[in-house]
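Omission of a single protein chain aside, the complex is shown with its protein chains in their original locations.
Naming follows writing order (A and B), and every chain is counted from residue 1.
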């Protein structure tokens, strides 16, 4: 299979390109400016179904031929979208049942994007016809580098509650469960009189009178992820049959929130993992910390392989309450943060900022002001820097610490009937990642579902494994964590982990059932803490969010105890020393940043983990390496100067360095000697 | 009719019991542990419809026979649910119209609980068939103590807006009103062109373009309460016909918020009033004060008779944002608080904590950790204490102060078009109750509708009657309050009371129309105060929430006046002395806790009301008494020591006492000498 970028070396640089928004004569300017900027790959056709197939089965490819030909003439490669992301008006006019329905029973109206039910056979049939037509027409086009299936699958239509989806859900359940008795057992339907005598009685968990059955809700989340994956695979199958040598991807939306698609599972179906990422101001104290986490998680989903950043923004987006723009240098630094974490390409939405339409206020490479703008000049500079980083291609990132994450656990924790809504898996994983990063310690983020067969082996490869509030933990994962510890990996498990199995059934006999023996701790009862009710611990720190009535086994050392409240005297932090030499740590409460950073430092030190580089100040340090050498990224995101001990050649500043002193906002990528 | 507990003495102790959630072999353990804990009554079958009648008209009673037999063999009595609470999947699969519809027009989906329209004839028919089958099979079972109709009726389906409900509403209106002209008059339909020429035109007050007609909304609330009561009565009728000697109850959800069912009315249909109560953290500053209020209100609904606490929790629930668990001793103290206020039995949801399903995170008598847990050991201790309190059975609580409450008034105050949304009946009643309790003064909470025939006589039995913001006051209630005052009961009426009649029509000529003559006050205009706009009163206190342009009659003493704001100089607190010797007090604004407590003290002192016992500190003191003697409950809920002057034998500590000194969290029940 050919590579998705043009040659044996060099990073990808590009964007979505939607020339249909502009008069044809603009395209010559576009190609000229792309070349000026060093753009080498653009994604075309993403939202073009309406123009490519203006009426059922009547395709209008002429204008699109011109686009691809012009790009190729200009030396620009093409990531060719299957154009199925947004069906045209005629489809939902003829088949309103293709429009998705939300949990409140509202069927959406045409006039936005991605308005299709993932289970719709009509949509499936029409979309595959289009994919086939595109593959047949452009499969041999010399500009073609990569197939780009649909776009941000599930962004708006991840969970459809229509009757068609309900039927599909029942079909999915029929595959998952041997019979209705198995479903009844897995879902605990004996309670609340939910016993089913036929799968035909099962509904999607739409609006109902009170709480949903949590196992039903989780299975529906699984179904929804699978259903969209089914669309991806169906498109991929068509493409593969016609163009067996062209790699296929679909752009993920990996973020810290572990959204509705299980990208750990999805990544296994990609020829190259690609991702879209946008800074979210307001929701995160440190949006660029979330970027770093998401990039590490994307690499984790890709099992450590290089990946492609398919979309981010040159400046502001248009969908937040206040769309913060990027100051000078931030676009470069954000791009380098992705490259540092394994991205072999940096693309954006979109090439030219729209004059109209719903995304007219989303930034682009060519802004409304035109090429005579600081923004475009920064784009040209970015292209030049990326050009100098071509030697990094195919290099990888190696870390000693892993953070275990699981989409299925995140879905299980969507339940409104947990002991506390203040507890979260994704947020804690992000927080641990941020504290490690601040300590200049690299961490991989490892999704359970990226490793269906080799999880124990993967985890055993780390010196430290953090298991952050893994409420749902299936037997395989529990065994893998234990195996890793027994093989020498130091493990830190936090509160409310290992509680329920894959069917959301509590592991009985004392929490945390999946890790009770490993950790040497038995918890009898949780005492979630209300906001503002943090309690003292006997080492002078404070335990927030969570406390528990617990006891430690004889072979387990209690390091910290609750000093007040209902759990006074009970263990809050324990350590069990394993024959392997590894420690099994258990943290039963939530610590503040300083205390949690201290604990992570203690755990890492005991495990022999060292920082990526000796550094001081608010600087991200990440290393990529390959058989050819290593490159240290140093990105000062802070408002103070930072120093990094490193020797080599800085590919950004194009200067030999022996120790870095970075001003706020300054970045370096040092080829180490 | 037989008693709902097993013998002539002794309190009930037990729980819901849902053995269908567990393998059959667990039941032997269950019975063993129940006996260890002293459990003597369990509610079974509540959510068992799906398993008892797995297909229409095919009943599967064998497993249930075993459950009842095993319980009986273990000496455990049974509160037998009619199992109608949650219809099975096949019913709503065959008859989707049974599923209720909310005000937004959303029909719920199957998969939760209580998903049935209260007006559904299909549901009525199917549910009564089941009730009949159960009564015929188990009516003679020796374990049977009590029929438990449905479960928490109206918890999720109190107000259904479907077409079937609309038809039923019109039928209800046809009974209430002589003709459509009477309805037009009562609803003031001349305004907004709402005139009806036929009852067939009347709709349920679902989502509409602007505000609803307030009389329509109130009648709909009345209808909804009546409609569910109709289901209760229909089930009761079946049971009574087959088992005339077995008492029938249904578990209320009495709380301070005066929820959608008029339990004052409902209580008149119960052989024994039973109630479910849960602490609500977050919503109340003092959740245990709310418990005390709810328990007193439950007794009030029961016209002072002993009642049964059918459900509370051993520790945390699972439906609040943060589900606060109970510290050591709190389960005992909460239980005693209910017993103190007239409960002759203490039951819980549920026996064994679910491994799966929507309530898996709700605490139980046997926690996930199993019998080897502090929680279960506390349960055993509770059983022992309750065992020692058997002598209290059938004793009652007598207080000198009554607080008048009315569900219909609470419903009328749901209106979004009142002068201020900062004014509430239920909240003020709760607050008055709490201040009296802090002063160690007992108060009965008397629902208007519990006394359709003898309200005046009941109210006249108190030394003090508080009427807290009784916006809607029908003629009977107005007359009863006046009659009580004229017979010597001191009456304190607060602002915005006595304003509208039973049809929500304003009593004209100056507020408060229903009490103008009694109080000797005439109010011309309300001046609701915005948050943060409290005004000075001329006694140095502060008036919040409410002010008014008012004048006092010549025979009325103005005790406090507004010192600033639009109402400056107008009376804020008045007293009229009646020939009976009683005072008629009127408070036209909202006072802070200190000032309101002072006013209540003044009113009580003038009426000769004394505390339940001489006490100091944050201690609840409540007395139950009977022909056999009296028992003083003293519960220290606070964080400081408390003392109580009392002599006798403490049944909790099993010790003779002459004066109590109670540590925080300590409780005593003293058989007085």
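Following the convention adopted for this analysis, a residue touches a chain if its C-beta (ideal position, glycine included) is under 8 Å from a C-beta of that chain, and two chains touch if they have at least 3 such contacts.
Just so it is clear, the model here is predicted, and its values are computed rather than measured.
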Given that one chain is not shown, which residue among A:163, A:181, A:241 or A:327 touches it? A:327
So which of B:93, B:194 or B:257 would be touching the chain we can't see? B:194
Return the single residue from A:375, A:393, A:463 or A:507 that touches the missing chain. A:375
Considering the whole complex, which of B:14, B:88, B:154 or B:205 touches the chain not shown? B:205
It is residues of chain A that touch the chain not shown, namely 18, 20-21, 47-51, 54-55, 83, 85-90, 93, 100, 102, 104, 106-115, 155-157, 281-282, 315-316, 318-319, 321-328, 353-361, 363, 367-370, 373-375
Where chain B meets the chain that is not shown, the residues are 104-105, 187-197, 200-216, 416-422, 503-506, 508-511, 522-531, 549, 565-566
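The criterion applied here is as follows: only the chains that are shown with their structure count from here on.
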I'd like the Å distance between the centres of chain A and chain B, where a centre is the mean of that chain's Cα atoms. 49
